[in-house]
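Handing you a structure now.
All protein chains but one are shown in place.
Going in written order, the chains are labelled A and B, and every chain counts its residues from 1.
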Amino acid sequence: MILAFAVAAAVLFGSGAYLLLKQDLIRMVAGIILISQSGVVTIIAASLSRGRAAIDVAPGERVSDPLPQALALTALVIGLATVALLLALVHRAIVVFRTAEQDELAATEAEHEAGLERRRQADREEIESDPDGERAP
Amino acid sequence: MVRVIARLLPGPSLMFAAGLIAKGYAEVGDGFAAGVIVALAVALAYVALGAAGAEAALPALRHAPKAAVGGLLLALASGFFPLLLGDPPVTHRPGPGEHVTTIGTLELFTPLLFDLGVFLLVIGVLTVLLHHLARSREEAAR
Partner (left out) sequence: MAVDRGGTRPTADRPGWSACVIAVAGFALCLFAGGAGFSLPWAPSLDLRLAFALDGLAVLYGLLATGVGALVFAYGTRYLTLHLEHQRRPAVERWRFWPWMTLFAVSMVGLATAQDLVLVFVFFDLTAVCSYFLIGFDRAEREARRSALMALLVTVVAAVAMLVAAVLLHAEHGTFAIPELLDRAEPSTTTTLAAALLAVAALAKSAQVPLHFWLPKAMAAPTPVSAYLHSAAMVAAGVLVLGRVHPLLARSEAVLTGLVVVGAASVVVGGVLALRRDVLKQVLAYSTISQYGYMVMLYGIGGAAANGAAAFYVLAHGIAKSALFMTAGAVTMATGEDRLSRLGGLGRRVPVLAVAAGAASATLAALPLTVGFFKDELLFAAAVERGPVTVVLAVVAATLTFAYIGRFWIGLFLGPARGSVGAASTLLVAPVVVLAAVAVLGGVVVEPFARLAEDAATVSAGEPVTMSPGYHLDARPENLMAVAAWALGGLLLVLPRLTDGLSRAFAAAGERFGPRRAYDGTLRALDRVSAAVHDREVRDLRGSIAAVLVPAGLLIGVAFVATPTAGAYMVGIVEGADWVILPLLALVVVATVVTARARVRLVVALALAVVGFALAALYALVGAPDVALVAVVVETMLTLVFVAALSRLPREDPDRFVPGDPVRRRRDVFAALLAGLAAFVALWGFLSQPAADSVSDEHLRLTPSAHGGDVVTVIVADFRGLDTLVEITVLLVAVVGVATLVRRGRLW
């Protein structure tokens, strides 16, 4: 069973990584979802001392470990919030840039970058120029 | 048919959620799950009736932001109130070994407030989320 869970979690992670490398922003979000699922599976699998659910436990009874479950709960909830935020972000990017493709976003960014480069050049001049306040009289 | 159910479902879902909260500490389920279940009923309404229709049929929805903020405040208050009494945060009352008044399976103690806060917050947050997704669509379409 340990091996089976490890394989499943690893496949989730690997596929998530693959999707993250994609061009499409929506697929990147899907990749993030898969990776967080992989995390939750791992947490749950870590409590594989499977007995029955930890409810009204009699002393000495074998139950599943409740702490990883609590952690998994938190992870799921936070995951939902993050995904909602990510989707909103993608939505915004599409509204502003009219594309969900990374390369096109990168092109827009490159333009922006050129502007930044000019500003940086100005900064550099500021550091390098050397008005020492006075020349020897 | 779906529309009728969508209109009626929030009622029973609230009942179910109340049950989840009431059983909270003794059985499976807590404020979070209860909140999401109510939010799912709301979601059905949005899907079936559209944003404008859902909000017309269920006028209570526009209080969602208040529910979210109020829920958070309630949960934070019940969490940090013990600080005023000199206890660590999230110290619940009655303390260990003390008597808890119960009505059926409903236990009257501070975690209940905490759970209620979470419940309200989740409903509010998810409803606002649905609202935004649905509304921005309609605004874009216009």
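Keep in mind that, in the parts below, a contact is a pair of C-beta atoms (placed from the backbone, for glycine too) under 8 Å apart; a residue touches a chain by one contact, two chains touch by 3 or more.
Treat the numbers as computed from the prediction; the structure is a model and nothing was measured.
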### Query
From the list B:A22, B:L49 or B:A64, which touches the chain that is not on show?
B:A64
### Query
Taking the full complex into account, what residues of subunit A touch the chain not shown?
1-15, 17-24, 26-27, 29-30, 33-34, 37-38, 40-42, 44-57, 63-67, 69-70, 72-74, 76-85, 87-92, 94, 98-100, 102, 105-106, 109-110, 113, 120, 123-124, 126-134, 136-137
### Summary
Touch rule applied to subunit B and the missing chain gives residues 24-30, 32-33, 36-37, 39-40, 43, 47, 62, 64-65, 68-69, 71-72, 75-76, 79, 89-90, 92, 94, 96-97, 100, 107, 109, 111, 114-115, 117-118, 121-122, 125-126, 128-137, 140
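Here is the rule we use: only the chains that are shown with their structure count from here on.
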### Message
Considering only the defined contacts, which subunit A positions touch subunit B in the complex?
### Response
53, 55-56, 73, 77, 81, 84, 88, 91
### subunit B to subunit A touching residues, read off their complex
26-28, 32, 125, 129, 132, 136
